[in-house]
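Please read the structure below before turning to the comments.
And now, subunit A:
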Amino acid sequence: MQQTELFTVAMILWGGILIFLAYLLIRMNRIENAMKRLKIEDQE
Partner candidate 1 sequence: MNRTRLLLYIATMITGVIYIYMTWIFAPPEATLHELIRILFQHVAPALTAYLAFGVTLISSILYLWKSDIRYDLVSGASIKIGLLFTTITLLSGMQWAAATWGSPWNWDPRETTTLILWIAYACLLVYRASINDPEIRAQYGSLFGIIAFPAVILSYLSIHLWNTLHPVVITPIGLQMAVEHGMTLGISIIAIILLYIMILDITYRVDKVNEKLMEYRMNRS
Partner candidate 2 sequence: MTYLRAIMAIAKKDIMIQFRRPFELFAMFLFALISLLAFAFGMGGDISPEIGSAMLWVIIFLTGMFGFAPVFLSEVDTGTLKGISVAPIPAWAVYLGKVTYGFFLMITVEVFLIPISMVLFGFSLSFTNPYVYATFILGTLDLATVGSMASALTLPVESKATIFPLVYFPTATSALILLVELTRGLVMGPLLIGLDILLKLVAGHLFAMMLLSASIFNYVLTN
């Protein structure tokens, strides 16, 4: 009973932080791809 609650809270804290970091990573990736595409288009 208490163990599930403790586990949920740990998941909320660390899961939340990890999800946010993953969001940043995905966003960074997309920005980099867009940058690359724009630069290639400009060179052509």
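How were these picked? Simply put, all candidates are chains of the complex that A comes from, given by their letters.
Note that a residue touches a chain if its C-beta (ideal position, glycine included) is under 8 Å from a C-beta of that chain, and two chains touch if they have at least 3 such contacts; residues count from 1.
None of these values were measured; they are calculated from a predicted model.
Q: Would you mind flagging which of 1 or 2 touches subunit A in the complex?
A: Selected candidate, touching subunit A: 1.
Q: Within their complex, state which residues of subunit A touch candidate 1.
A: 2-3, 5-6, 8-10, 12-13, 16-17, 20-21, 24, 27-28, 31-32, 34-35, 38, 42
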